[in-house]
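I have placed the structure first, in the form of structure tokens, so that the comments after it can refer back to it.
All protein chains but one are shown at their positions in the complex.
Right, chain A next:
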Amino acid sequence: MNDKRGFSFYALAAFFALFLLFLYGPTITIFILSFQGPEGGLTFPMRGVSLHWFSKLMEGVGVVDIGAAFMRSLKLGLLVTALTVLLSVSAALAFRKRMRGANVLFYVAVASLIMPSIIVSLGVGLSFRLLDTALKFLFDWAGWTGMSESFTTTMGLYTSALGAQLTWTLPFGLLVMFAVFNRFNSAYEEAALDLGATPWQSFRHVVLPLIAPSVVGVGMFGFTLSWDEIARSSQAIGDLNTLPLELQGLTTTVTTPVIYALGTLTTAISFLVVGLAIGIMALVRRRARGRKLQAT
């Protein structure tokens, strides 16, 4: 490439700057507007600066209990994160060996990733409804009237919604792990195994420390994707909604900046998790480097 920055560089740099403005501008706008004074509305001008709309948010919006939805989303998110990390890392290890059906499993994961979410959501919701019908039939047939009367549905946060979200987070998890193992130098691992380490020892003390930053990354994918997920859980959620589903419902009914306050809050949580993940990754890398220096 030529050394002098030409016209094309400045044109492209300007384009890039405009793109960043386009990406961040609107979010910054509602961030500012969420601190709108009590008299203020959905648009500028700002009528004072206050935390009024955040305190309104804590009281609940209409019939929606924001605090409860928040906790539900948090718990589901943490569960999705744990499962995404465990299952993806374990599956990625299996892909490094000779495994029958490896290609099929890979393409199923990719298919799940690009499948229109409404189809997955409908399918999961439908499956659980059929399961409900089957169970009711079974209870009646067996004569368990008590069970039959008290039974309502198997659909819920930790059954159908969890499954629906995993079809979205697990493919991301596996793709990240694939990218890691494609660049992975297995010489250390081979040495450990040659020297008589058990497969578990070699994984625990050699492979895991090397891939740890990426494992944290998989966890970050798991949490943030679950935290904001709407499309796949929408038809498979049961009676109690997650925070983003409540939020989606509120967009048509709420006409005060309280919705911006909610936006600022959920965005803050996302940023917190991303920041935390990046921090842990940096820490793990530093520790690994420290060890290497000690060893030499």
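We adopt the following convention: a contact is a pair of C-beta atoms (placed from the backbone, for glycine too) under 8 Å apart; a residue touches a chain by one contact, two chains touch by 3 or more; residues count from 1.
Rule of thumb we're sticking to: contacts and distances are computed from a predicted model.
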Chain excluded from display, named as in UniProt, from "ABC transporter permease", "Allophanate hydrolase subunit 1", "STAS domain-containing protein" or "2Fe-2S iron-sulfur cluster binding domain-containing protein": "ABC transporter permease"
Given A:Leu78, A:Met115, A:Leu135 or A:Leu240, the one touching the chain that is not displayed: A:Met115
Positions on chain A contacted by the hidden chain, ascending: 1, 8-9, 12-13, 15-16, 19-20, 22-27, 29-30, 33, 41-44, 86-88, 90-91, 93-100, 102, 105-106, 108-112, 114-127, 129-130, 163-164, 166-167, 170, 174-175, 178-179, 182, 186, 189-190, 193-194, 199-200, 203, 220, 224, 227-228, 230-231, 234-235, 244, 247-248, 251-252, 259-260, 263, 266-267, 270-271, 273-274
